[in-house]
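Quick one: structure below, then a few questions.
Every protein chain but one is kept in place in this view of the complex.
Labels for the chains are A, B and C, by order of writing; each one numbers its residues from 1.
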Amino acid sequence: MAEFEPKIVSFVCNWCTYAGADLTGTSRIKYASNVRIIRFPCTGRIDYMLLLKAFDEGADGIIVSGCHPNDCHYTSGNFHARRRWIMFRELCDFIGIDIRRIRFSWVSAAEGAKWANVVNTTVTAIRELGPYTDYKKVANHPVKEVTHG
Amino acid sequence: MNIDKRLVRKDSLEKLFDILKQNSKTIFAPVSKNGKISFKAADNFSAIVTDFVQTTQSSKDLAFPRTEKILDFSKSKEGISVKPFDYHSIPEMVIWGIRPCDAMGIGELGAIFNWDTRDEIYDSRLSHTTVFAFSCNKADESCFCTSVGGNPGNTEGSDILFTQMGDNGDYLAEILTEKGTAVAALATDLFLKTENQEKEKYLADVPVKFDHKAISVKLEKFFGSEKWVEQSLRCIGCGACAYVCPTCACFDIQDESHGKNGSRVRCWDSCGFSLFTLHTSGHNPREVQSQRWRQRIMHKFSYMPERLSVYGCTGCGRCSRACPVDMNILEHLISIKEVSI
Amino acid sequence: MSKIGVFICHCGENISATVDCTRVAEVAAGYEGVVHSVDYKYMCSDPGQSLIKSAIAEKGLTGVVVAACSPRMHEPTFRKACAEAGLNPYLCEMANLREHCSWVHEKGDATTEKAIDLVRVLVEKVKKNTSLNSIKVPVTKTALVLGGGIAGIQTSLDIANAGHKVILVEKEPSIGGHMSQLSETFPTLDCSQCILTPRMVEVAQHPNITLYTYAELESLEGFIGNFKAKIRKKSKSLDEKLCTGCGLCTTKCPVKKIPSEFNEGLGNRTAIYVPFPQAVPNKPVIDRVNCTYYIKGKCKVCEIVCPTKAIRFDQEDEIVEVEVGAIVLATGFTVKQPDFFPEYGYGKYPDVITGLQFERLASASGPTLGEIKRPSDGKVPEKIVFISCAGSRDPAKGIPYCSKICCMYIAKHAMLYQHKVHGGKSYVFYMDIRAGGKMYEEFVRRAIEDDGVNYIRGRVSRIYEKNGKLIVKGADTLLGAMPVDLEADMVVLATAGIANEGSEELAQKLHVSYDSYHFFAEAHPKLKPVETNTAGIFLAGACQAPRDIPESVAMASGAAVKVAGLFSQDELTREPLIAVVNRQPAPVYSSCVGCFLCVSACPYQAIEKEEIKDRSGNVLKTLAKVNPGLCQGCGTCVAFCRTKSIDIQGYTHEQVYSEVMALLNEY
Partner (left out) sequence: MDELKKRAKELLESGIVKVVIGYEEGTGNRTRALFAEKAEDAAKLIFDSRCIMNLATYITKREIKEKGRMGIVATIPVMRSIIQLASEYQVKDSDLLVIGITPESKIMEFKDLTEVETYIHQFQIEIDARNREMLEKLGKMTPSERWKFWIDELAPCFKCYACRAACPMCYCHRCTVDFNQPQWIPVPSHELGNLEWHIMRAVHLTGRCIDCDACANACPLAIPLNLLNKKMLEDAKTHFGGYQPSLKGDHLMSTFKPDDKENFIH
């Protein structure tokens, strides 16, 4: 069978990482095509539920990225986000969600090369981990016939 | 049909279990987890627990699963194509070890699901199910089957009713239905002839606490009573009572779609939830918990008898046991009985 | 039912070279709700844009997805095009097929597949888009300037000259600030007052400027364009209209031995006083703490001598309420009181003084009329030692930062000393000489080379007195930390510049943030140096960090331009991409339960409490309410709200949810 191509969803802020990824493009730096970006105003907007939804719908990996500390366009959105991530990661790990599949990163508007590197290293890592079957099993699409207690 | 009473040796139960399995029956029996007993598909006899007054959850989950897919659909520009419910997915089931009150509940639940249009899915699950009930030789302060027309040795709703004759004694098996006969026929040599057909003396003693007919008569004039508020102040509005109840039938229909594909799912709901009756307009006809509590009691003891001529309560006492705030239905029914209007 | 139009751009060959644009268009055409899907060579070109416009007109599109370059590049272009065709601009979204796809991946199916996914995501998003209208906020075209130092003066004049009203509030009896205390100014050595006082007068006479001296901000509410400020005018015990500033009262006042703040304690003043001769306004105030009448209940000499009967002993503080559209903070800084350095014996030895005190000694208008005489006995010091970084760059003292102005004014002080005291010897102990700035380095070289100031690289460990001389024990690190002992007649400490006392409280009053040193924080360290994180409040001068005069003035003019820009329109127009709290019919009103955790999460203090009342005014429910004037649309509150009662327009729950769904499912 063909090599496993991980599906990776990326949640990024508009002002730093999205712009950084634009710079990767204008600099014509090539990287793996597995990642799809969804744009947010700020990492502070990124709802933890979205990460779970991504896994529900079959993502094998997730990248969450925004402005470096003190560079937030909104001064502190990324600080709030960071504190939530700290706790959310702990919770996921405790429940047994494979946190190696969630890559958190700061990529500034000037770090086009870093973005390419974040994507490539994540893709490689997820490729090694393989498809996230544990979560896919639980997500069961289509819904299985019955669930008894 | 006339009841065929047989003797089944205590140690034959395991053999019977194995024979049923060999005949590819899925056997749902009381299994314990974290000290709570529920009906689960049991692979071996040893997993089955017997030493209990009542299971935490009723057996309704088997004919009326908490979550049940009723169809799959797929959208496209041309329209929607539906893959209807697959009746072949229903296994041949034996419910092993339920109490007579639960067996009686099966009928009451059926009355709701079939009160006008028949609920095909519920009915066909039931038609693939054989009910092995075990009479009660003990009861606790929450039990009140005798107050709602049942009793510890009640045969209603069972295909075969087993009554253990004394501690560690053998069982008297009352084969009550065609289905029962058919299943018994798979292991004829385990169902022995017996002269001793007396079971009453082995049954638990459950004193009658109230007359359910009198209660429903009273409820007709009780809607506006202060009692509802007084009784339900401590109710926190969870769904525990409804979900452990063998006769609560409320459900919700949910579509779970993912892109163009999706499934329609039936899942449990409860009239105790504050959003149960919330309208899009913001209006909620049952705004406060007392109204929801009233609905629960009225539905079981007034509306159902009135419309379906069955009661919505089997006296199993589960709701009282499960309630986190000690809303004891028996206590409340007695207090309703005692108020004079 | 949505009618979505999809427009795939080749961007010449920038996209089509690696992405099969035609295929992307075909696939998109198959999606539910997509009624129009085409690809074209240059979507941003006129013919490209007219493709979009005509499709909107002909097919009555309810949403548009343009798959081209980065939205950061052309989103405004295409939204404008949609608007021109009568479609609400916020019903147009862009898929980034160039920067995020064609430019970063090789030609092939995988790249085209990604392009298809990106388009699908935006198609599903745009289905959930709603028409939005830009937000309009009225603007009160009056600026409030806090602080009447050079920064406050400059910003007030610039704003006033731009034709807008200014209210300038100064807490001292006169404007002028620290600059008015200075003798000469580096690097030109022109007299500080000579260049400052004309500006002070201009302020006082400017028709657009209302000046409140001896006054402070009491409270502030409101938001950009619409602030309400209460100002406390402290009682001067004087009817300013009647006072002619003849000065008779100040000469007759019997209480004459009060150390003068203006002269840094090196001279005295009376109880009723004008801080300095060129003060603006040049009218006295009574210092009630030291006035005999207020202490003993009798005296009233000033009242008796006053020719215009302007003295008002019973006058009370007055609170004036003003409405302003913008605020400039120019409250300046102060210097570390040198009692902070026991090792240097300040206070103990009268001839150990601060840089600011030296300024007064060197000033022609100072207590010594510009002669350098030492405070103890008025002798002219033959040997003088300057110590830089007194507190600054000293983490042990809690001031790790560089005060920035000291290197230059020490060079100036030493130079002035050399000019005034011929044959005098001056020494400077320094850590580094930081002389970045136009003509600065040259200035320092002049001090060293032309005026013969001795620079010693090293710290002073201790100063003590020995038979009338100050013994300065230091080391010369350029000579292998060789100990240097100097017998000085006078020592000047370049004490660290620090935030004003109470700057923290002021910041809290104004809801602006401040750094760990209590200097006010700019909104962005590089790109928003004069903005604060509260819209409509700006910074000028040393209240943000120690600054010299040219920097303060530049910053002041910068802030003035921001204010003038804000005032150039009657209404503030802002992108509607802001947070909103949901509202529902009674009796629910909203799913918000009013826990107000969002209030502490909001970086802009944009969330307020809203009370839902019945006709008779009883509060039925208290909800969060987002102030559209303040919200910047970061969405931190949205992700934070437990009940999902706050949503952010343009990135709503429904929109981002559909994006995730669309990305990972078949449609």
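To be clear about the criterion, contacts are C-beta pairs under 8 Å (C-beta built on N, C-alpha and C of every residue); 3 or more make two chains touch, one makes a residue touch a chain.
Note that the coordinates shown come from a computational prediction; the quantities given were computed from them, not determined experimentally.
Although it is left out of the displayed model, the omitted chain contacts the following shown chains in the full complex: A, B, C. Taking the complete complex into account, B:254 is the one of B:74, B:177, B:225 or B:254 that touches the chain left out. Against the chain not shown here, subunit C presents residues 588, 591, 593-598, 600-601, 622, 640, 642-644, 653-654, 657-658. In the full complex, subunit B touches the hidden chain at residues 33-36, 38, 56-57, 66-67, 140-142, 229, 233-234, 236-240, 242-244, 252, 254, 256, 265, 267-268, 270, 273-275, 288-290, 320, 322, 324-326, 328, 331. Residues of subunit A in touch with the missing chain: 48-49, 52-53, 56, 69-70, 76, 79-80, 82-99, 104-106, 134, 138-140, 143-144, 147, 149.
Basically, only the chains that are shown with their structure count from here on.
Chain contacts in this assembly form a complete graph, since each chain touches every other chain.
Chain A has its Cα centroid nearest to the centroid of all protein Cα atoms in the structure. Averaged Cα coordinates give subunit B a centre that lies 70 Å from the centre of subunit C. Each chain gets one centre point, the mean of its Cα atoms, and the points for subunit A and subunit B are 46 Å apart. Chain contacts: subunit C has residues 661, 665 touching two or more partner chains.
Contacts with at least two other chains are made by residues 258, 261 of subunit B. Across the interface of their complex, subunit C is touched by residues 75-77, 258-261, 281-284, 287 of subunit B.
On the subunit A side of its complex with subunit B, the touching residues are 57, 141-149. Listing the residues of subunit C that touch subunit A in their complex gives 70-73, 96, 98-101, 103-106, 110-111, 113-114, 117-118, 121, 513, 523-525, 533, 577, 601, 603-604, 632-636, 638-640, 648, 650-651, 653, 656-657, 659-661, 663-665.
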